[in-house]
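Report on the following structure.
Only one protein chain is missing from this complex, and each of the others stays in its spot.
Chain IDs A, B, C, D and E follow the sequence of writing; residue 1 opens each chain.
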Amino acid sequence: MNYLIIDKIIKDALVEDGVFDDITTNSILNGNEKATCDIIFKEDGVLCGKDVFNRVFDIMEDVEVTFNFEEGQFIEKNTVVGTLKGLCCKILSGERVALNLLQRMSGIATITYKLNKILEGTNIKIADTRKTTPNLRYLEKYAVTIGGGINHRYNLSDMAMIKDNHIQAAGSIKAAVDLVRKKHPFAKKIEVECESIDEVKKAIEAKADIIMLDNMNYEAMKVATGLIGDKAIVEVSGNIDEEKVDKFRDLKINYLSSGSLTHSVKAIDISMKNLKRFD
Amino acid sequence: MNYLIIDKIIKDALVEDGVFDDITTNSILNGNEKATCDIIFKEDGVLCGKDVFNRVFDIMEDVEVTFNFEEGQFIEKNTVVGTLKGLCCKILSGERVALNLLQRMSGIATITYKLNKILEGTNIKIADTRKTTPNLRYLEKYAVTIGGGINHRYNLSDMAMIKDNHIQAAGSIKAAVDLVRKKHPFAKKIEVECESIDEVKKAIEAKADIIMLDNMNYEAMKVATGLIGDKAIVEVSGNIDEEKVDKFRDLKINYLSSGSLTHSVKAIDISMKNLKRFD
Amino acid sequence: MNYLIIDKIIKDALVEDGVFDDITTNSILNGNEKATCDIIFKEDGVLCGKDVFNRVFDIMEDVEVTFNFEEGQFIEKNTVVGTLKGLCCKILSGERVALNLLQRMSGIATITYKLNKILEGTNIKIADTRKTTPNLRYLEKYAVTIGGGINHRYNLSDMAMIKDNHIQAAGSIKAAVDLVRKKHPFAKKIEVECESIDEVKKAIEAKADIIMLDNMNYEAMKVATGLIGDKAIVEVSGNIDEEKVDKFRDLKINYLSSGSLTHSVKAIDISMKNLKRFD
Amino acid sequence: MNYLIIDKIIKDALVEDGVFDDITTNSILNGNEKATCDIIFKEDGVLCGKDVFNRVFDIMEDVEVTFNFEEGQFIEKNTVVGTLKGLCCKILSGERVALNLLQRMSGIATITYKLNKILEGTNIKIADTRKTTPNLRYLEKYAVTIGGGINHRYNLSDMAMIKDNHIQAAGSIKAAVDLVRKKHPFAKKIEVECESIDEVKKAIEAKADIIMLDNMNYEAMKVATGLIGDKAIVEVSGNIDEEKVDKFRDLKINYLSSGSLTHSVKAIDISMKNLKRFD
Amino acid sequence: MNYLIIDKIIKDALVEDGVFDDITTNSILNGNEKATCDIIFKEDGVLCGKDVFNRVFDIMEDVEVTFNFEEGQFIEKNTVVGTLKGLCCKILSGERVALNLLQRMSGIATITYKLNKILEGTNIKIADTRKTTPNLRYLEKYAVTIGGGINHRYNLSDMAMIKDNHIQAAGSIKAAVDLVRKKHPFAKKIEVECESIDEVKKAIEAKADIIMLDNMNYEAMKVATGLIGDKAIVEVSGNIDEEKVDKFRDLKINYLSSGSLTHSVKAIDISMKNLKRFD
Partner (left out) sequence: MNYLIIDKIIKDALVEDGVFDDITTNSILNGNEKATCDIIFKEDGVLCGKDVFNRVFDIMEDVEVTFNFEEGQFIEKNTVVGTLKGLCCKILSGERVALNLLQRMSGIATITYKLNKILEGTNIKIADTRKTTPNLRYLEKYAVTIGGGINHRYNLSDMAMIKDNHIQAAGSIKAAVDLVRKKHPFAKKIEVECESIDEVKKAIEAKADIIMLDNMNYEAMKVATGLIGDKAIVEVSGNIDEEKVDKFRDLKINYLSSGSLTHSVKAIDISMKNLKRFD
């Protein structure tokens, strides 16, 4: 885990939530009381974000967290996944920031896991996109891998993706690919987004590393994948959900990418309960 | 709008997305080409985040944005809500960060709007919680108000909320309220979370400013609101969705608060299309 | 204490003072010498800022601080309030930043303590204002509480205060209060600043949570407090000093607020003396 | 003015004061109202901080400030020193941060001006120290110069000052000066703090650039300055106030340094009044 | 250019150099004097860094820069490459930071240009490495492209490079490539560093995208490039200077990478001269 990124996220979030100035807790507790508290999954889901959760309380200081499951395990409803032990005031004040992160990451891992599950027995993997929450991309792309998914490019600088507007600007797919390859011949892969069989043919000719079939119907995708063969990696994109994903099973494609994994997260319901004081 | 907060979010997001090092766009365009481009709602929803969207391109420089609708208006599917005009490369490179923000904020405004709509004709308002996306709370709470909702406390320091653990620590509701009021007698309101009629009675006695009915059934809420009368503001919390919210219509409560407004956002599908070059 | 705020203040101050590039100390000492040193109150005052003082040397590393008194205790002139023990170079280089903070905080706690002392036997408490030193508000408001004072609103966002200009803009006190309450019905208290009995009456009607009597004479305050009774908290503001504060003793007011607590701090004279080397 | 430093101070202060989330102003005004407002000195003092005051409203945007006097002019009670003109909401929200800075800086310039005035006709100048408010040193040292004072070293790295502890550590004044000069022979001046005539003699021998007479009585200072002649710059330090400063008039010293200039600032009472709306 | 990165570098450098507190210039000039000044190449070299140079004075404000040559042009000794016009104090204070950047970037572009020149008529291009100056990588890699070179991977996250230690850890080249490809099958290229013909064969089998010949002799490189053919991109690394680079001319390799381009920069001698005052 990249703690230079994570710590910044957590510290900013702790400031945002006024965690060190919790007027309720600080009025009622004297600061020395100790307690334990359980972390409970209130619904089924994949556990994701243990290190981040721990780091929240490392930064808060004086609370130890123990998890009973591995990162990425599927957890059933009402399971106690872990326990906090330490200063009661820190547990109460840090609860919301820690859970906000864990719930979101577990939500992303869970939907990725479910979609991948449906594709079991095929060579197709679920991939993410750049439709992530601003400034949480690092955590969200990580959560996708924990759910068994694959990371598409991180941002605009680490891979080239040629879309319709780029093709239009360059004059042709060939021209666009050549322009990018001329400037970045070495370290970067080039993907071309295609909306028709004709475009797929041109992308193959241009030696694109990856070809994306964008919103094509089943028949078109069948033809396209036949043409591509091993000449490029194949990505299919579109509005993918648990129902639709099944129909891709017998296509020779490599990746199904979906923005909703990260732009429309459904947080897993996780809470901290059973706070018990001790000396 | 608090530009000191917003600009930080946007600049960090632009860096995160490598926006100024867009290897595709920068290889294909020479940087002087100009274009217009439409912003289109691909599904029904409330428009929210115009200022933030504009600010993305202010920071990118050389692109002007014009919106055809007011912040908060309900937009129908396939409507062109606005247009960008300026340097083509800036439009292409800034697209994703700008849309990621607009889609999320419009998603939050839309669900708040829908829930409020169901409660029309009552005095009940939808309220948010602290279950927001880390470091986007400012934008998310703003989106809730644009959807017609009310902001609950911003964070742990600007209002006191006494929960079961605080009550246990203090010995009683009365003791907890007194401790908080002693330390913060002036600027802060005090809310007590109650799970039973008995607790509601004690919260009234303790002169809580706000009483929250937590996961009570309808009958209990009826009794509770009768006891409270005008002695405190009444908040009801629980897992609220479009179906359940209707049943609260005839209760004398002030606010229904819901974490899912912000922790499980469904982004509105908005895209930038019809890029046209001009000189 | 909110270490995320405090550490930033301290680290910035250490950079400002060039503490790690102390050309005098670093030329003369080899860096391994050890010493003890006393912290001495050179005049009477309330000790305030122990945690901040400690944190300076935590950040400097290799110096331990022991205080002989509790935070908030009244200290007599020439008392040794604590001792430093550790690397001599760190003690010498960190001295000024640590003392600058301790002297200022103790100065604020001391004047608050003295004013409160005069009001002993009444229900009136001293309160602070927003007239604090830029970027030290957190420490200064904390020092006020250590001196026995009460914190007024932290800033413009956590409580509403309606002043003459706001009343004029809204048309009337009633209109102003209604506008604020409509937008912030839930988490925020509303205070109205009144300069006449007539305004006090209108503020009561508008159901202000707090009424401030601004520069009224004694007779007017007597009438005003009679009208208000238990309908609102009463704050009195004005140029308050040790002499004037006594005349408020028999008024039924809750808080006396004073900007000079923080805008015109008289630092307590504290120094570090008796440096002794040891091995 | 160093805007990289100043802007950071101002932006942090605006965030601290919640200036862009002024719930009172933003509830009552629609944001387009315009107004003018006067800046008034409520007591005599030196005007200092015009650029900083202006910069607050530059950062707030949409308000223009005009001052009627020069930086450093002595202003009489009840004088309108300047006027603001622009968006009413920005004037109201930015008022406190702008005044907090102007009042403090004018306070420092004023006391420096008064002390210097007393020394008129001599060659002695008032100098500041490092006993400044943490993270405002830049502004405070600037205010000292506006009041006619001289800046002592900025921090521990830009000049060497040898105190009793350094002398003890080095074994002698000579050894201490030599050690510093060996490491910093080029760009740095060296000052020695002396508490006796004997130490003064040794400092002269060691060729200190500056000799500080620390808490010496009048007779001792007379002897010391006689010994020093033109061989070093002479600084006198001690608890200097308006009464005591006069007795130094006939001594052959160059600088009187005083920590209270900056550690115990008495803010000048300045307010913004006569807000008038216009279209 | 990525101004979010560049501005941070420049602003930090301006603070580092105390540019806004230039005690010499600020004592002598009143701040309103205007002047022009020439930028002169004192030795032959490639002009690189115009935008960065301009940005220094944009941030300083009140100085306009005009360059007479294009970015990347080869400039002969004693040529006036551009002129500054504006406030004299800003020209004097900003000079060093602006030149430090321009000289370094032009130095890197120049050596890259010279090495590429020697390889003219071949398909071999000069490439950079990660041996860049800490926190100036963005500018240095840009300067390499201006000199006609190619950028190798930006950092450890945007491309995989398998070295001897990785091979040893994985057990074999095949295992290492497979492990990386399994985790990063989509967006990332994989390079293998080979020290022998045997390793080259294994890298080909493992389907490495790029094969680096590390410190091989000419004969070995000849064999290796024969084996590789079009199956991978070929990079040669080693201690390359103007003399050695010539011997690679007839090898079928794609890139020669050299750390010294950036870790041992020889700055081009550029100065600002002929300052002329005007009104």
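Brief remarks follow.
In this text, a residue touches a chain if its C-beta (ideal position, glycine included) is under 8 Å from a C-beta of that chain, and two chains touch if they have at least 3 such contacts.
This one's a predicted model, so the numbers in the text were calculated from it and none came from an experiment.
Contacts of the undisplayed chain with visible chains (whole complex): A, C, D, E.
Residues of chain A that touch the chain left out of view are 1-5. Interface residues of chain D facing the missing partner chain: 125, 127, 150-154, 157-159, 184-189, 210, 233, 235, 254-255. Remark: the residues of chain C touching the chain excluded from display are 11, 14-15, 20-21.
We take it that only the chains that are shown with their structure count from here on.
Annotation: the D-E interface is duplicated by B-D among the options B-D, C-D or A-B, judged by over half of the residue-numbered contact pairs being identical. Mean C-alpha positions place chain B and chain C at a centre distance of 34 Å. In terms of their C-alpha centroids, the spacing between chain A and chain E amounts to 34 Å. Residues of chain A in contact with at least two other chains: 21, 154, 157-159, 184, 188.
Judged by the touch criterion defined above, the protein chains form a pattern that is neither an open path, a ring nor a star, and not fully connected either. Chain pairs recorded as touching, per the definition above, are A-B, A-C, A-E, B-C, B-D, B-E, C-D, D-E.
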